[in-house]
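Right, I'll just put the structure down here and ask away after.
Heads up, one of the protein chains got dropped from this complex, but the rest are sitting where they should.
Here the chain labels run A, B and C in written order, and each chain numbers its own residues starting at 1.
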Amino acid sequence: MIKKAIKKIVSLIVILMILSFFVFALLYIAPGDPAEKRLTSQGVAVTKEVLDAERERLGLLKPFLVRYGEWLVRVIRGDFGVSFKDDMPVAPKLWAGLRNTTILAMTSLILSLLISFPLAVLSAIKKNGIADNIIRLFSFIGNSIPNFLISVLLMYFLCIKMKLFPVIASENLQGLFMPVVSLSIPMTGRFIRQMRTEFLIQLKEDYVVGMWGRGVKGRYIVLNILRNSIGHISTVIALQIGTLMGGSVVIETIFRWPGIGKLVMDSITARDYPVIMGFVIVMGTIYVVINQVSDILGHLMDPRTNI
Amino acid sequence: MKQRTLREKKLKKRIIVVSLLALLIILMTTFAGVIAPNDPYTTSASSIRMAPGAQYPFGTDNLGRCVFSRVLYGGRTTIAATFLLVFISFSIGTVIGMLCGYYGGILDQLLMRLADIMLAFPQMVVAIAVAGILNAGMSGAMVALGITMWVSFARLSRSHTFSIKKEAYIQAAFFAGKSDFYIIMVHVFPNLLAPVLTNALTQIGTTMIGLSGLSFLGLGVVPPKAEWGSMISEAKAYIQIAPWAVLFPALATIITIIVFNYLGDVVMDYMEV
Amino acid sequence: MVLLEGKNLNKCFNDKIGYTNALQDVSFTLSKGEVLGIVGESGSGKSTLLRVISGMIPPSSGSLYFKGEEYTGKKPRQTGEFLQVIFQNAKSSFDPRMTMEKAILENGRGKKDKDEILRLLELVGLEERQLSRRAGELSGGQCQRMSIARAFYSNAEILLCDEITSALDVSTQARVVELLQRLKSDGKLSAVFISHDIALVSMICDRIMVMKDGRCVEQGSTDEVIGNPKDEYTRLLIDSVKRQAI
Partner (left out) sequence: MAECLLDIKKLCTSYDESMVLKEIDLSVYKGEVLCIVGESGSGKSTLIKAICEDKSVRVNEGSVMFKGSHCGHKLLGSSIGLVQQNPEGAFNPLRSFDVQFAETLKSHKREPDKEKLAAIFSTLGLKDTDKLLKMRPYELSGGMNQRMAIAASLLLNPELLLCDEITSALDVSTAIAVVDELLRLRREFGVTIVFVTHNLGIAANIADRVAIMYQGKIVEIGDAKDVLTNPKHEYTKGLLRDVPRLKAM
């Protein structure tokens, strides 16, 4: 078992290293010269000498690998460098943004799970019944509408037409409602569809007939099915968190929610590369860790699956 | 066999209906030039934010452009980009996955590690980073989504190739003295195509959501080019006074995605019957 | 004349579950027109032996000869010229999308001889109209007969049959056994026949090898092995069949 855990940690580190290299390389081939960007954004007249001095100061002249090494060491220590826009350290901005995004993301994730889990169980057991068809219809539609569309439509009908909610999200329940609903609807749709498929697979397994043959009560059979599905469902949730990350960028931009998503969008328009890199690394790390944890959970639940 | 063929007939009917719908959408957008009453790009100060009427069936947007024409032309961009992206990722992914599944060895290990790494990143985060930093419009967005999409096709085709390779008829072909190339072309690929193509169909809807999402953020298509995501993003600022400029492209997006997602679903049910 | 010979064949696999000795020092000979039976329970190594003889997997040590010429280590593409394998799962030994005719032609290494195909169909008791069928439209028994026809079409001299009737009904199995017996009596069949059912093997084969845990515990003519088995495991196998005899 320990051997598997070590193997997992090693693959975790390897993936994160490649993630950081990918991001840094991406920056390297990005159009435009960072030094020039800094000068123009600070309103300094761009002349040859000033440009060279700036490049020297930013250490842009060192070989690529050396710059990557230095940058990586700083990142590991939690220092994501300095923002081009206001020369403030990037790290605190990222953590503040992350805190807000986590509030938003966790609320919508939990809300989606609370809705989709029972519905998926119900529609799997009552396969092809009316309930199943209705649930499948809604989850299908929910899954087919991009979250930015839902938020725009909700904003139109709820905020403008019926004036129920403020357009700008604020940290109280009222302000949070719109972004959370916009994130939850597509996620609930996907959860219901994927969980229902997994339950149906388990329902077809031989052991269900075996237990039925011994007169085992329905609720015990359902419990067994749920227990066997945990491994797969944890993978589904882990993958959904990836989509959730992408979705929160869109929703935070629309509703002005001060999360890490809005931060990265603003920094993209301002070509503020350190913040973009910080965003990708933070989100990438969280996602990679969550996926490895869900793999381990999957293995614990069903030791026959190899990692 | 009565019940099964009954269900099969019902599904077949649905597939035909839905694929006709999909074809209709594709035709309408490809022949946008013919159908569109006005030019999607000419602005006219006099008819800014006009309500839907005779001359402008879907009204006009903030710059007085005909929303109906822009929806048609925008559809062409979104659908063409989606099909191109899915087709490219599908072809690359399927071929590489098939070869790795068939030959195995280091090639296969390499693909598996690459796939683990590629799928380890959240697709949208990568897309935002690539599109944001490269800032290369629609092609940037397509590259951003394509990076992770071809890998999921590769993994699927690899696992199908594994199960085909275990079948006895592949061994029989070896004993018949057939070359690897023959076996792949005649036995592996045809049997692999159906399940992988069905998956590709289901990817169309998701890709459309991804692409229009990126354009909405301004990372895909950049105005003035007509594209549903960016149109909605542009029009949302004055949603109160000209809601039609947002609602019609939104409706077009939802309908198209529902049609293609449903097509994928029905074909998948049909394959499982 | 000895067609096929194997000397001191060994095969060990070391995979996840550790080091398994699937074949330990197994030797055999097969003469023209003779059917050699290989009997053993699951895990006895009889399938591994077939896969080694056919070239699907190389032996860890030992050697294989065809008409005196060594072919150890050769792959199915080369061994397919003189031997053909008939698989247990008849349906999946044909590409589901391919008609029977194309499947048989594929095995002819370029030979296109419709008359010979028709003659072979008649030999195995099938009709021409079944040529245009696909595997999904035929029964297990018919598919197995078709794969025997396909094997003969490649004019290979040896058939390696891997539990070819265990997936079939008793009555279908009986018809396939009758076919093999007829082919043997016409001198058209030199084959290795693998099965877990010693009674079935005794009806078809001239000589029998009994396998247990990768070792050949007994080898001899059918009458010797059935009449007075020397090895204690062979006796157990024969007794358990006798107990079930009707």
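Definition applied: contacts are C-beta pairs under 8 Å (C-beta built on N, C-alpha and C of every residue); 3 or more make two chains touch, one makes a residue touch a chain.
These numbers come from a predicted model, not from an experiment.
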item: Residue of C:197, C:213 or C:231 in touch with the missing chain, whole complex considered; value: C:197
item: From A:78, A:92 or A:210, residue that would touch the chain that is not displayed; value: A:210
item: Full-complex contact with the absent chain, from C:8, C:78, C:185 or C:240; value: C:240
item: Of C:79, C:93, C:107 or C:173, the one touching the omitted chain in the full complex; value: C:173
item: Hidden partner chain, residues of subunit C it touches; value: 41-42, 169-171, 173-174, 177, 196-200, 202-203, 222-223, 226-227, 236-238, 240-246
item: Hidden partner chain, residues of subunit A it touches; value: 205-207, 209-217, 220, 224, 227-228, 301-304
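The rule is simple: only the chains that are shown with their structure count from here on.
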item: Farthest chain relative to subunit C (centres taken as mean CA coordinates); value: A
item: Averaged-CA centre spacing for the pair subunit B and subunit A, given as whole angstrom; value: 22
item: Chain centre separation in whole Å, for subunit C relative to subunit A (CA means); value: 56
item: Residues of subunit B touching at least two other chains; value: none
item: In the complex with subunit A, residue positions of subunit B that touch it; value: 116-117, 120-130, 132-135, 205, 209, 212-213, 216-219, 229, 232-233, 236, 239-240, 243, 246-247, 250, 253-254, 257-258, 261-262, 265
item: Subunit C-facing residues of subunit B, complex; value: 167-169, 171-178, 186-187, 190-191
item: Residues of subunit A defined as touching subunit B within the complex; value: 11, 14-15, 18-19, 23, 26-27, 29-31, 140-141, 143-149, 152-153, 155-156, 160, 241-243, 245-247, 249-250, 253-254, 264-265, 268-269, 273, 276, 279-280, 283-284, 287-288, 291
